[in-house]
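Before I ask anything, here is the structure I am working with.
In this view, the complex is presented without one of its protein chains, the others remaining in place.
In order of appearance the chains are A, B and C, and numbering begins at 1 in each one.
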Amino acid sequence: MSQVKKIGVFTSGGDAPGMNAAIRAVVRSGLYYNLEVAGIRRGYEGMISGDIFDMDRKSVGNIIQRGGTILKTARSDQFRTPEGRKTAYDNLKAHNIDALVAIGGDGTFTGANIFSQEYDIPVLGLPGTIDNDLAGTDFTIGYDTAINTVIDAVDKIRDTAESHDRLFIVEVMGRDCGLIALRTGIAAGAEAILIPETKTDVDALFAHLEHARKDKSSKIIMVAESGEAGNAFDIGRQVKERFPQYDTRISILGHIQRGGRPSCMDRVLASRVGVAAVEGLIGGRKNEMVGIVNNEIAYTPFEKAIKHNVEINEKFLKIVEILAI
Amino acid sequence: MSQVKKIGVFTSGGDAPGMNAAIRAVVRSGLYYNLEVAGIRRGYEGMISGDIFDMDRKSVGNIIQRGGTILKTARSDQFRTPEGRKTAYDNLKAHNIDALVAIGGDGTFTGANIFSQEYDIPVLGLPGTIDNDLAGTDFTIGYDTAINTVIDAVDKIRDTAESHDRLFIVEVMGRDCGLIALRTGIAAGAEAILIPETKTDVDALFAHLEHARKDKSSKIIMVAESGEAGNAFDIGRQVKERFPQYDTRISILGHIQRGGRPSCMDRVLASRVGVAAVEGLIGGRKNEMVGIVNNEIAYTPFEKAIKHNVEINEKFLKIVEILAI
Amino acid sequence: MSQVKKIGVFTSGGDAPGMNAAIRAVVRSGLYYNLEVAGIRRGYEGMISGDIFDMDRKSVGNIIQRGGTILKTARSDQFRTPEGRKTAYDNLKAHNIDALVAIGGDGTFTGANIFSQEYDIPVLGLPGTIDNDLAGTDFTIGYDTAINTVIDAVDKIRDTAESHDRLFIVEVMGRDCGLIALRTGIAAGAEAILIPETKTDVDALFAHLEHARKDKSSKIIMVAESGEAGNAFDIGRQVKERFPQYDTRISILGHIQRGGRPSCMDRVLASRVGVAAVEGLIGGRKNEMVGIVNNEIAYTPFEKAIKHNVEINEKFLKIVEILAI
Partner (left out) sequence: MSQVKKIGVFTSGGDAPGMNAAIRAVVRSGLYYNLEVAGIRRGYEGMISGDIFDMDRKSVGNIIQRGGTILKTARSDQFRTPEGRKTAYDNLKAHNIDALVAIGGDGTFTGANIFSQEYDIPVLGLPGTIDNDLAGTDFTIGYDTAINTVIDAVDKIRDTAESHDRLFIVEVMGRDCGLIALRTGIAAGAEAILIPETKTDVDALFAHLEHARKDKSSKIIMVAESGEAGNAFDIGRQVKERFPQYDTRISILGHIQRGGRPSCMDRVLASRVGVAAVEGLIGGRKNEMVGIVNNEIAYTPFEKAIKHNVEINEKFLKIVEILAI
């Protein structure tokens, strides 16, 4: 094992609040342990185009509280080709980078996994995605901020729902994973939650609405982007047809869920795994994602982390049912 | 002029943050001036169905900070008929209500105007709508909160736009009035603003985008609900076609704009006009909206207030152009 | 074991955001399982004075998002006497209450523990305190909200610190427990953290400041209410004397840390343990606190929960040192 001397850090895939806190942690802990650190802009794209620059302690001053990523992010088709990865490797070598920290989600780690096997540059990953859909960490960086953003929005929507006695169908992010819908549904006091993981068909929702209390002044249905029952517009159309007595409205929260100042927990998580990644690289680790499981740092091989068959806690769905009484 | 003894207060039309502060001001100042105050639920609907109850000082305790309206709100078809208004009048009389404060927008005041002419119950109105589309007041209750909600959302969107170098088309409320889009467009640092009041056609936007700086990492286009150029989806489609080099996304902010804790200015405005309405009724005023113009209380006849041909300050559009350089 | 038929629920001690979500969960799940539920106002005070009332599903409508506690809270000297507890018991019996859910912190559970041993009314507790100082749960209800409130405040303070190149000493709550200071210190990018649990003397802080980078434009020192080194004013005085070159300011965050809309995580936590408490009482449990450990419901005897010798993760302090480089 050769000694790590210069770490390259980058963000890739969808941005998530707390990515800047993670970058800061990698840069500062790298310098603390007397390594050099370089930033790579726009993920694998910048690696291929050579958009690489040296970072010092001031490069990451006053960013811990900022949403987005100062290193910018992108998806890269070129990196999916052997030629793209070769160019990337050459550029890293030209900058004397001998280890990488990749901040992102499953696409990021899929690329890192291949790269790590093809070339002699160890890569560790930090889970940066609002979806919380990675195995090997209880929470991903950005998830806590995103669910608070959703809750802020739904609290506002409930004000107007209460005033008008309306039923609102609120669509939140989570293409393959209902964890955003699940926790925010409980926290928003939702009537029902529709997520991709369960066979919540529209019939079940209808049965519930059929028996729902008539004296409730507002009702919130929380829907993940692509549950089995279709998206919020599909469901809304059906609810309107079947329950014309409700004043039904639809709200797609959309991209606001990706931005904003990171929550305290996201900054702490990002700081902890950022430091652990640098310490892991120094200790010879590679090809793993650094997460936190049961409040302890956990290293999980990329291929295992990206399978993201995150289990839905059935009890959570039961809680929604109980509390919607 | 008979002496006012009991005021009825209600909210009607779309809800707006600060309506509760206005209700509180009417109730508390009524009691301060030794009048009785009754609340009427769901606007004209409750007037017709008799959903009317006496309010005391505690009825409005701890509500100044709450979004929505504790009196609920609705639109009423029945009140558009002479029979509906007759029933409403009889119910008010049965409750000894001899004066009304109506909190709402143009629909609310249109109804109040007719009612005030048909029956001997004086009505004063408070401008409660997020749209800021009433003549006779510099600002309506709810507008300041709504524009801050928009700004919070667009700041989040900009985080992700910056990280990905994207162009975002953000649609805000304002069916006939572009004032939400106008101020938030300036405050969000928007590239361009499309509002119903101006002939901003898509060509003008295209010309701007053609010459826009290439080195800007994010671009926000702010669109009012139904500008001449169509809604955000229409415009988005055209931008995508014409400028495939931009990574263009659309965000409809929707109902979150109606809710939330009212801003300081909205609470102060609601408190001031609420007190002035009660003082106005005591002083024999009727059939007017109570607003604030140049920091002074102003009473404007309903028929004038609802014409809402609110002028767009041309200089504001110029400022957007200048600052988007 | 006699069957539980009617649960009494109350909040006691310092209020915490999420208490309302916990009350809602207890009431709704009680009704779901066909029990009756009564609310007791002002904790043990109301138990003694008989301020007890039946609750239904609407009693807890639209409160999940509210700070404070609708049942109000207080500390009770009378409940410390056998006579006080006898009166409380008689009142509970008079209302047919045969089980209790106590929401609060160590003082609350100390009282519950004694009461539970003296009388035949089973009590389960929910951890409601911003301090996170109870054993038997990873987090207490209110902690996550409080640390986000602190972060919001410190982000604002950093704006002004950066603009003026100032050093700020920020005091946060946590009389015997530095967990608020610890996580918020990491998340705020603090220079140093002073907490009761460690022998962080002023000398160590001075040594750090002596070697701190001169080119940092702002510095935040996070201090728990009563660390060994004294409070923020004491420390501020010493820093000013020793480092006259710094423009040093002090900020006591104070009571804002107790209020506000609960975060998503606090609402989920409160909902989960609220349901689990009702299920626990039905299952014959008593004299325990219901918490969440490693994402699973955990029941801990009161006497163990209140010892609150919560361990400080030493690695957290190391992270502060590393990232303050």
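Here are some notes:
By our rule, a contact is a pair of C-beta atoms (placed from the backbone, for glycine too) under 8 Å apart; a residue touches a chain by one contact, two chains touch by 3 or more.
Keep in mind that this is a model prediction, so the values were computed, not measured.
Here the chain not displayed is in touch, across the complete complex, with B, C. Set against the missing chain, the residues B:Ile7, B:Ile48, B:Ala99 or B:Ile147 yield one that touches it, B:Ile147.
Only one of the listed residues, B:Ser263, B:Asn287 or B:Thr300, touches the absent chain: B:Ser263. Considering the full assembly, B:Ser29 is the residue among B:Ser29, B:Asn91 or B:Thr160 that touches the omitted chain.
Those residues of chain B that touch the chain absent from the view are 21, 24-25, 28-29, 31-32, 57-58, 61-62, 64-65, 138, 144, 147-148, 150-151, 155, 158, 162, 183-184, 186-189, 213, 215-218, 261, 263-265, 267-268, 271-272, 275, 294-295, 313, 315, 319, 322-323, 325.
Residues of chain C that touch the chain left out of view are 11, 15, 17, 19, 66-69, 72-74, 149, 153, 155-160, 162-165, 168, 217, 249, 251-256, 258-260.
Throughout what follows, only the chains that are shown with their structure count from here on.
Each step here moves to a touching chain, and the least such steps from chain B to chain C number 2. When each chain is reduced to the average of its Cα atoms, B sits farthest from chain C. Across the assembly, the chain pair joined by the most C-beta contact pairs is A-C. One finds 39 Å separating the Cα centroids of chain B and chain C.
Inter-chain centre distance (chain A to chain C, centres taken as mean C-alpha positions): 28 Å.
Annotation for chain B: no residues touch two or more other chains.
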